[in-house]
Each structure stands twice: as structure tokens, then as C-alpha cells.
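My questions all concern the structure below.
Note that this complex is displayed minus one protein chain, with the remaining chains in position.
What follows is chain A.
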Amino acid sequence: MSTHTEDTKDIWLDECFAAARQDTTAAPDDLITKILADAGTMQQEFATQSLVATPVRAGLFARVSQALGGWPSITGLATASLAGVWIGMSAPAGLEGVTQALVGAEAVIDVVDQYYQAEFELAGDL
């Protein structure tokens, strides 16, 4: 530990500081005991907090469900899907008329783009 005579020329003052450095008071035992008790109490609090705060990692289904908006959205989605399947399986008679009115009775619906269809035909010729 250095002395600091650069601040003043009072070497005797530095000797007083040196004496003060040596003249330490032992920390009382009961203070040590209290501080250790505080340390233990805080460690228990940390343990409790970590138990409460540790998030349980959600599974894939739970995360998808959460992304879609929870159970109400899932229920609505499932109902709509089932209705679509049912309509596809047993199209009501009235619906056929609506389809004809919209796209025409003889309409051909291209499920593949004309350009790609030509490419397929060319490839088939090779």
C-alpha cells in the first residue's frame, strides 16, 4: 500500500494514515452471524423465486394452439374444416345450381396453368 506524499509534504500525516490502516477493528461476531443469516434467507428466496418463475416449456401442439389464438380459435377452425369436408362429400342439390350459375354448365376449370401444361406435353413428346 502506497503513501501519498505527492499531495502534500506532510510526511507525518502519511504516518498517521499508515497507523490508521493498521488500526482496524475486528468485525463483531454477532454482525458476522447476522450477515450470514441474511445470506441464507436471500438464498432461500432465490430458490423459491426460481421454482415459481421457471417456465414449463410448452409442447408443439400447445405452442401452435397459442399461436392460433387458443382453444376458441381451434374449435372454430375444426368446425369450419368439418363443414368443408361434409359439403365436399355430399354437395347439396341447391349448391350445384349456384356453381353452374357462377362458372357456367360447360366450363372447364384448368387446374394447371396453360403454359405449364404445354411444357408437360413437350416433355412427354421427348
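Quick note on the criterion: a residue touches a chain if its C-beta (ideal position, glycine included) is under 8 Å from a C-beta of that chain, and two chains touch if they have at least 3 such contacts; residues count from 1.
Please note the rule applied: contacts and distances are computed from a predicted model.
Colleague: The chain dropped from view, which UniProt name applies: "Thiolase family protein", "Multiple sugar transport system permease protein", "succinate dehydrogenase" or "ECF RNA polymerase sigma factor SigW"?
Modeller: From the choices "Thiolase family protein", "Multiple sugar transport system permease protein", "succinate dehydrogenase" or "ECF RNA polymerase sigma factor SigW", the unshown chain carries the UniProt name "ECF RNA polymerase sigma factor SigW".
Colleague: List the residues of chain A that touch the chain left out of this view.
Modeller: Contacting residues on chain A, toward the hidden partner: 1-4, 7-8, 10, 12-17, 19-28, 31-32, 34-36, 38-40, 42-43, 46-47.
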